[in-house]
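Heads up, one of the protein chains got dropped from this complex, but the rest are sitting where they should.
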Amino acid sequence: MDSGNVAWVLICGALVLFMTPGLAFFYGGMVRSKNVLNMLMMNFWCVVVVPLLWVVVGYSLAFNGTGGWLGNFDKAFGRGFDFSGMEPVVMIFLATFAAITPALIAGAVADRMKFAAWAIFVPLWSLVVYVPVTYWVFAPHGWLRARGSLDFAGGTSIHVNAGIAALAVVLVLGKRRGWPKEGAPPHSMPLVMLGTGILWFGWFGFNAGSELAADGVAVQAFINTFLAAAAAGLAWCLVERVRDGHITSLGVASGIVAGLVAITPACGFVTSMSSIAIGLIAGVICCFAVRVKFRFGYDDALDVIGVHLVGGLVGSVLIGFFADPAALGYPPGKGVGADGLLRASQGLFFGGGGGLLAEQLLANGVVLVFSFVVTFVLAKALDATIGLRSTEEDEVVGLDVTQHGEAAYHSGSDRSMDRTF
Amino acid sequence: MDSGNVAWVLICGALVLFMTPGLAFFYGGMVRSKNVLNMLMMNFWCVVVVPLLWVVVGYSLAFNGTGGWLGNFDKAFGRGFDFSGMEPVVMIFLATFAAITPALIAGAVADRMKFAAWAIFVPLWSLVVYVPVTYWVFAPHGWLRARGSLDFAGGTSIHVNAGIAALAVVLVLGKRRGWPKEGAPPHSMPLVMLGTGILWFGWFGFNAGSELAADGVAVQAFINTFLAAAAAGLAWCLVERVRDGHITSLGVASGIVAGLVAITPACGFVTSMSSIAIGLIAGVICCFAVRVKFRFGYDDALDVIGVHLVGGLVGSVLIGFFADPAALGYPPGKGVGADGLLRASQGLFFGGGGGLLAEQLLANGVVLVFSFVVTFVLAKALDATIGLRSTEEDEVVGLDVTQHGEAAYHSGSDRSMDRTF
Amino acid sequence: MDSGNVAWVLICGALVLFMTPGLAFFYGGMVRSKNVLNMLMMNFWCVVVVPLLWVVVGYSLAFNGTGGWLGNFDKAFGRGFDFSGMEPVVMIFLATFAAITPALIAGAVADRMKFAAWAIFVPLWSLVVYVPVTYWVFAPHGWLRARGSLDFAGGTSIHVNAGIAALAVVLVLGKRRGWPKEGAPPHSMPLVMLGTGILWFGWFGFNAGSELAADGVAVQAFINTFLAAAAAGLAWCLVERVRDGHITSLGVASGIVAGLVAITPACGFVTSMSSIAIGLIAGVICCFAVRVKFRFGYDDALDVIGVHLVGGLVGSVLIGFFADPAALGYPPGKGVGADGLLRASQGLFFGGGGGLLAEQLLANGVVLVFSFVVTFVLAKALDATIGLRSTEEDEVVGLDVTQHGEAAYHSGSDRSMDRTF
Amino acid sequence: MKLITAIIKPFKVDDVKTALKGIGVVGLTLTEVQGFGRQGGHTETFRGSEYQIDFVPKVKIEAVVRPEDVDRIVEALVDAARTDKIGDGKVWVTDVDMVIRIRTGERGSDAL
Amino acid sequence: MKLITAIIKPFKVDDVKTALKGIGVVGLTLTEVQGFGRQGGHTETFRGSEYQIDFVPKVKIEAVVRPEDVDRIVEALVDAARTDKIGDGKVWVTDVDMVIRIRTGERGSDAL
Partner (left out) sequence: MKLITAIIKPFKVDDVKTALKGIGVVGLTLTEVQGFGRQGGHTETFRGSEYQIDFVPKVKIEAVVRPEDVDRIVEALVDAARTDKIGDGKVWVTDVDMVIRIRTGERGSDAL
């Protein structure tokens, strides 16, 4: 057990935990002040509920197996971990991934979902969608991974997965009143920018930590995470400048996040220059993708689909072109990676032929279909039972007061209020 | 000197330093906008004054001794540190603990304490209360530790200590005008949630860093810090749902902090499942404890007592039941820990009998009495000399303007003001 | 390749990246709400544009050379890095330094600079000023470093350099309307304090990471970063108390930053007690320096000159007095440091004679002249071509709306707006 | 001249503005206010303490208009602001001695 | 109808509201305002530069009431708002031509 690796993966775990509050602020700043606490709560709920589920049963089902489809219960209830090895570190590191994945969906359902429905949706979705998908894509013997598809830090299993699930939920949930005719500008852009800063900061742990060691691949992943975010932020700015005449702060923030999403699956398999290319491509595509919802009329409030689904797909597919594990010192095709089972082939642009691209398309296709269908059914079931949607009256008054009995801001500088106990 | 351990403890030190601003925002969001800067200042004051005191004399007195009661001056003024060993790392790591402990008290005295009095209280309290208590509980030869009481990261020496001191100060300081009939809702809940996120993030350094090495115990402490916070946050939410009908963001934030407090003393001695149990228990108890002040009529403005004192006691006492160092690979009863002097016995539930529980009760009892008495005397002395309490007029106008000559927010989007120099 | 060192420098890199958003909030809170997004954007722009430039060509020119004046293109486009060694880690770590340096200048030009001009200024300045200065001061064979001047983490090459450049730009840009008769108080002090907390947190990575290893010198640098910030914060508070009668939150924040700036060049060469002395001196001097602009009439909006230029000079010159590498276990005068080429001599107070002081004065003098002249010419050229200054109308309405087509806050709790596409 | 003052629900601002624009109102001033009335407020809970919040967010609209236009404008305003739910608000009209346009010094209806 | 406008100290809002409720005022509108007057303001210091802030936070309360109730209401309001310290504020009364309840279209005292 190497102290440097333990220190690295632990601190990366703390960074990823910090990302969920960061996401909460990124989203929370974009909604109106009457709904900001509800948005923060949807995120914080994920980080209190999912990690418990993860340790109790999730990790064991999502990673501890020998078949291609699902794990077993051998590591349930935190049993059977050897604290002189890396496994408990990996288990808790991945708990933070499990927590943030459903939180991504919160951005799509903003302003109108009953909190009680969200509270139940999150743990159920984690079990029936996140756990199996994670096993297929990430677990040593997962069938998609075993076939050779690559996902370094969760482009397919996290961003594509959460993004398509978001689409399924909003289709069941319906549009906010007034949308798309009316829109609601962000109540606090500084809060959005704070979230962006925290996300970028934490994403280094998310991506470079996924190497599960402080080695050369982690360094490459770190560099790529930096460059792709910068490149996508720049690309989004340039599109805005040309198209809208202005460079906006929400634009650069969105671009940075799009770049981070896109490089997530690729960061450990591509060179620095490829990461810049991936960032530029993702920035441009996502900048247009966020407007698709107006054409098709699904109310993806904060663009989870336009940024996470599209960005994740872009990055995951581009692996098929840019992957160059040879340049990164992986013995190509041989068993590599933390568990020695990863088969990393070259991409189309680097002499690998179309095989890897095909696997990337297959893996993402499978996740798109599975996640959409199961999530849609789950949402329908919840809607039919407790109901997904808040009343129109609650939507008008705001979810903070109606769902949580709180208001985010009390400006009156020294107005005090009678306590009624 | 192992680079992995150095990297780990240094980064943990940076995380704990970041906690004091985090605490400032956690508290600052809860007060009215006329008092927020005063709250931030009470916290920042701790982090500029106490670390200097710590390096100059505090560390040497609090850790560098051979007797049971107090250290000596051999390491004063930063003298006598060997930079090829871990000691200077430990010294600076613990400086951040010394800084945040008095800062915890700020939450109790909010909205009414003269800043001049706070400015003097902080260094005095650190010297006469924090330093001796730390020696007894934490120092290799400290008498409470030598007897076998356990406190991994500061439940007794920090949270119980600061919590009971807060009670002593508010008893001298008195209630805010209008309290409890009137109350003042948080001026910015997003600021509170930001503080919560920073605190949780930093607390990984606080707890897992206290192992002073990147090893298996640090990993267990990290996992427990994660799980106890989640469990307590969940518990607080469930109590609110049942009792008040709503799950509030302030509730989940309070629960998370309560869980972090409770696991602080225990994180290096209990298993993952025990940490969940401790978190659940602490969440429920603290959720009720924050209302005790209305029964007894002490104005603990932001619930330092209900969360830190009660949470610290819960965690510290539960060590007596849940401690299972054997399961964590400590040779039980043998000398272990960073300094090889720690005697870690089993708790009541794990075959250790009541011995450890008795030591836990004794240690906390001693700290409760000592800290309360000395702090009460100190507060009375300050009150008799310079006065603890701001004028009623200042309290109405607000402490930001009257104590600091500043206002937190200037909304008028483009009102400029004449400079009078 | 030691995993502990890799983990340390990577996490330090993430910390420094986080500093630029931190700086954005530190500055952004100080401006009026009509200009805050523009301030955030000036900072975020640096962090998306400069790192790309750095990897493509900057690093190679700024570090990879054998002559005294400038590097070559051998490491351009991310070519030629050995991922089994530390060099790629160092390259990306330093990318964050390159990003934050021009961002410092944003504080001086606040409220009135055309964003288009800033967007072009940043990459140009990085190439023609930052890159050569960095080579001279930091690169193994840089002529100023080779002569024996010391700059551990960037006092001369970053703070003095950016500070004097800020003076050059504001002289070309001119004063804000109404200044100095009118001033604009901070629109959100809590945002300023958040930035302060993030900056201090990140600065540990900035300074202690610059050792490029997790060793005893990194520990000393970490300790000094902590103490100097605290000492300078305290010093600023005391001056305010005596001079103005109040201790302000902006004061303690400014002092902390001043101390961090001053210790940046010195942190790896001085003892703990010397770092306290340097902090106290810097705090007092900067507290007076921020008022000099009123005497000389240059509109340094947020005191980049008073804090960064003056603070950087103070720290850099004091190295000449306080440097004591012997006490830190450097073989004095021998080749030391990460690249084995550093010549660290003793300061005046520690038996080193005036030689080092002379070198410090020379190095800073050279940077002052070069940076001022080149920046002034660059600013003049931009002003003559696209124009540096926004229209008076835009300045009155605010830069957020006019430069970025956005407003920072939309308070109307549930006012929605018609989308016009 | 007459001053029409209306207290309306915030989410009705756009509708009201559009309606008034439609019938030739070229200027008005809006203020974020808080209302107390039959509608009642809501309760908030902080750490188990309940607070009764009696005030609900409203928007106040003020427009100085020609006396002869008052009835048409009030009617249009009321129609646009009505949701038939409690809390829709009030409109009241007061007399104005004179009105001046600062930029030009014009008075009376020319100032509108 | 009459419009009673009062400028009071913010921390007096609850007392005033309770007092008015007590004597049958069923509705009123509140605005956060800033006042300039005898009370004077305060100075703020930012990095050693002083600013004289002349405006202090106040709350404005507006209530349309029946003419015959004006005196009772003003009296109750003044009593509730008074602290006998400078800056307690002002109350003024203006005439209202007509008042309408948006929800129902009722006019006059029925609209209150």
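A, B, C, D and E label the chains in the order they appear, each numbered from 1.
What we mean here is this: contacts are C-beta pairs under 8 Å (C-beta built on N, C-alpha and C of every residue); 3 or more make two chains touch, one makes a residue touch a chain.
Keep in mind that this is a model prediction, so the values were computed, not measured.
Where chain C meets the chain that is not shown, the touching residues are 182, 396-397, 401, 405-407, 417-421. Of the residues in chain D, those that touch the hidden partner chain are 1, 3, 17, 26-31, 64, 94-103, 105, 111. Against the chain not displayed here, chain E makes contact via residues 2, 6-8, 31, 33-38, 54-55, 58, 60, 74, 78, 81-95.
Here is the rule we use: only the chains that are shown with their structure count from here on.
Averaging C-alpha coordinates per chain places the centre of chain C 50 Å away from that of chain E. Averaging C-alpha coordinates per chain places the centre of chain B 44 Å away from that of chain E.
The set of chain B residues that touch two or more partner chains comprises 2-5, 7, 11, 182-183, 185-186, 188, 194, 198, 244, 246, 248, 250, 294, 396-397, 405-407, 417-419, 421.
Contact of a single residue of chain D with at least two other chains is seen at positions 11, 14, 44-46, 49-51.
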